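One structure below.
The complex appears here minus one protein chain, its other protein chains still in place.
Chain naming follows the written order as A, B and C, and within any one chain the residues start at number 1.
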Amino acid sequence: MEVTLLLESTDNAFRVMERAREHAVGLLDTAVQFTAEQTRFRQEKRGQLLFTGTQKRKTQFQNIVGTTIILLAFWMLLSGKFDAFHLTLGVICCALTAYLFHDLLFANVRVGDMRVIAARFIAYIPWLIEQIILANIHVASLVLRRKMPIDPQIVKFKTKLETDISCVTLANSITLTPGTITMDIKDGVFYVHALSQKVANELNAGDMEDRVAHIFMEADHLYVEDVLDAARIYQTLRT
Amino acid sequence: MTQFFVIIGVGMCVLVLLCLYRATFGPTILNRAAGISAIGTKTLIILLLMGVIYDRIDMFIDISMVYALLNFIGTVVLAKYLERSGEV
Amino acid sequence: MIQESDDVIVKAVARLLVPFIVVYALYVVMHGHYSPGGGFQGGVILAASFVLLGVSHGLEKTRRRMSEKAARVVSSIGVLLYGGIGALCLILGGNYLDYAKLGKILRVTPAEARSLGILGVEIGVALAVMAVMCTVFFAIFTAEESPEDYRSVE
Partner (left out) sequence: MILPFDLILVLFVYICAIAAITIKDLLSAVVILGAYSFFMCLLWTQMAAIDVAFTEASVSAGIGTVLMIGAVSKTKRRSND
């Protein structure tokens, strides 16, 4: 009786130990799996970091070289002396400046289509000058008339331009054209003050925005959201 | 030819006088700031005209370059001051 | 007053213009003995570029390029360059800032030595002026970070 009890209890004990061993093996297996996965993950991440690091350094180097070339052209334009001493001075100065300010000139420009952008920008300038002359004549004819038939209003439209540099180009083009002034850009919405209805209509046609989008190779689209009535504001300002 | 440039320069000075009226008697600070910006660009042109008259354009280009590059810093700081003090 | 501006136009224009202002200032310094300009003017224009950066892009980006401590060191370096060239001429047997005596070390004719000596002195003056102007700018425009404001004493 006691022997059978003893045998049973040992058997039980062995079974428990067996189960414990199985559990332990399972745990160890998962642990090994986890560590392996973790090391693999860490290695991958390190490789990725290394890769992005080298890429970052590479783009930084490209930025420095590009900035140096542009600034060197500016230096030669200013200096006008092409002997070895002055050229060396220029290279040193431009490289120093490019090292200090490499992230300013090429902050968010897609490198590679710079030449196309430059060519299109130069082709855009004559059209802008023609536009400025036409608007000048229009505004002068408005202002010099006896009754001064101006109709000031604030036009608000949402632009499809994406990068800041294209927004700035459009804003400065609008401001350069007489009769319209860009007041603010907030989250891609332009607030433009227009002097007369004709000028506002020309703005709403969106020709200029399409051209600017064409320069910087972006989508071209424009729709008017709202036209605020500025007459009341002028009334309150006048009184 | 010199006479021609002198006449143009005097004409620019008349335009400067109009801006100067707005800058001195302008009722608000914003009128004055706009007047000063206009005066700055016209000063640049008068400097270049003087360079042509005196026939030393390479000297005068440097000064007008300074104005062209630095003229708007004062306006930007003034605008930031007005924006921060909540007067506009 | 120096915090990052939230206006797109000001930020983009300042970003494009600052390197050109710096190169122009360096041109004014380096060609000081042919054309108008020199150490003082170049240094002031350099400081103006840092002012523009601080006004448009905030204090952090400016401090990364020219901190207060760096300004202190650079101003000392500038004065040292100026005084060192003068003292070197004194050691070589001439008067103070008598650049012609520098030709003995540089192995050039006295005329070229004068040109190089003036260039060195102008670089020193430009560094000192730039650093001091930056220090004044930081001192005036960052004082409002301290809790007590002068304006409460009206």
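We take it that a contact is a pair of C-beta atoms (placed from the backbone, for glycine too) under 8 Å apart; a residue touches a chain by one contact, two chains touch by 3 or more.
The shown structure was predicted, so the numbers you read here are calculated from the model rather than taken from an experiment.
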| item | value |
| --- | --- |
| Neighbouring shown chains of the undisplayed chain, as defined at the top | B, C |
| Which residue of C:19, C:37, C:78 or C:124 touches the chain not shown here | C:37 |
| Residue ranges of chain B at the interface with the undisplayed chain | 6, 9-10, 13, 16-17, 20, 23-24, 29, 32-33, 35-36, 39-40, 43, 46-47, 50, 53-54, 59-60, 62-63, 66-67, 70-71, 73-74, 77-78, 81, 85 |
| Touch list for chain C against the chain that is not drawn | 1, 36-38, 40-41, 44-45, 47-48, 51, 55, 133, 136-137, 140-141, 143, 150-151, 154 |
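Throughout what follows, only the chains that are shown with their structure count from here on.
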| item | value |
| --- | --- |
| Centroid-based (C-alpha) most distant chain relative to chain C | A |
| Chain centre separation in whole Å, for chain C relative to chain B (CA means) | 26 |
| Centre-to-centre distance between chain C and chain A (centres being mean Cα positions), rounded to whole Å | 32 |
| Per-residue multi-chain contacts in chain A, two or more chains | 78 |
| Per-residue overlap in chain C, given as positions that touch at least 2 other chains | 20, 24 |
| Partner chain B, residues of chain C touching it in the complex | 1, 5, 10, 14, 17, 20-21, 24, 28, 35-37, 41, 45, 48, 51-52, 55-56 |
| Residues of chain A that touch chain C when the two form their complex | 67, 71, 74-75, 78-79, 81, 86, 89, 93-94, 96-98, 100-101, 104-105, 107, 164-165, 167-168, 171-172, 182, 184-185 |
| Chain A partner contacts - residues on chain C that touch it in the complex | 7-9, 11-13, 15-16, 18-20, 22-24, 26-27, 30-31, 65 |
